[in-house]
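Could you have a look at this structure, given as structure tokens, before my questions?
Take a look at subunit A:
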Amino acid sequence: MFNMTKNVVANLFSKSSTRLYPIAVRGHFEGFRGTLHINIDECIFCRTCMIKCPSQCIAVDNKAGTWTCEAMSCVYCGVCVDVCPTGCLSMSKEHRPVATEKQTMAYQGVPKKKKKEAAE
Partner candidate 1 sequence: MLDTLVFVTVLLPFLVAAVLLVLREQNLRKVILVATAGVLILSSLAMLRGGAFIMSPAPLWGSLVTLGDFLILGVVLLVGLKRKNQIIVWLTVAQIVGLIWFDFFMIKDHGSTPAFFADDLSLVMVLVVSIVGSLIAVYGIGYMKEHEEHLHLTTSKQPQFFFFIVLFLGAMNGLVLANNMLWMYFFWECTTLCSFMLIGHDDTEIARKNAERALWMNVLGGTAFLFGVMLLYKVTGSLSLQDILARGPEFAVAGGAILVPMFLLVFAGMTKAAQAPFQSWLTGAMVAPTPVSALLHSSTMVKAGVYIIVRLAPIYAGTYFSNFVALFGGFVFLATACLAAGQSNGKKILAYSTISNLALIIACAGINTPAAITAAILLILFHAISKALMFLCVGAIEQKIGSRDIEDMRGLFARMPRTALVAVIGILTMMLPPFGMLMAKWMAIESAHGQFLLMIMLALGSGVTVLFWCRWAGLMLATPFAKAAPEAQDGTIRGPLYLLAGLAVVLSFFSPLVYNGLVAPVVAMYYKTAPYVLRFGNFESSTGVFLVYPLFILLGLGFFFALRQTRKITAAQAVGPYMCGEQTSVDGKPGFLGPLGQNVTAVSGNYYLEQFFGEAMLSKWINVIALAVLVIMLFGGAL
Partner candidate 2 sequence: MTKILLAVLALVAAPILGALITGVDRRITAWLQSRYGPPILQPLYDVLKLLGKQPMLVNTWQALCAYVYLVGAALSVVLLFTGSDLLLIFFVLTIGAVFLVMGALASPSPYSQIGGQRELLQMLAYEPLLILVFASIAMLTGSFKVSAVFELSRPMLYDLPLMFIVLGYALTIKLRKSPFDISASAHAHQELVRGVYTEYSGPYLAMIEIAHWYEVILVLGICALFWSTSFVGMIVLVALTYLAEIIVDNVTARLTWRVMLKSAVGMGLVLTVVNMLWLYAQ
Partner candidate 3 sequence: MLETIPLSLDQVAAVAKECFDDGWRQVTMSAVDCGEAGFEIFYHYDKDLVMRHYRLSIPKETVVPSISPVYFCALLIENEIRDQFGICFSDIVLDFGGALYLEAEVRAMPFCKVSVAEKQS
């Protein structure tokens, strides 16, 4: 009976293991799949990320040169980053901040000429 006592008393006399989060931020580990970022200047609008995205939350319009991502549907799997041929997609290790409204990440880039020409 009362086998837990030792543990409990030890806890009483040691420091609590709580991280006082908003005050003390430990930060996430290197390699954490946090927020998705895009360097729109390097994007070639190849639509690979859009095709490969398991959540199908990325929309790329290669004609208009827009890249949008429904931030609230992204599942942070990192597949788009893996498949991006130019490496313009990246994930920072901070988690995406909370929002009081639904957000869409929308970027306007310059459609690559070569691609455009090829398309024409």
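How these were chosen: all candidates are chains of the complex that A comes from, given by their letters.
Just so it is clear, contacts are C-beta pairs under 8 Å (C-beta built on N, C-alpha and C of every residue); 3 or more make two chains touch, one makes a residue touch a chain; residues count from 1.
Note that the structure is predicted; figures quoted are calculated from it, not measured.
J.: Quickly now, which of 1, 2 or 3 touches subunit A in the complex? Give its number.
T.: Here subunit A touches candidate 2.
J.: List the residues on subunit A that touch candidate 2 in their complex, please.
T.: 2-5, 8-9, 11-12, 14, 16-18, 20
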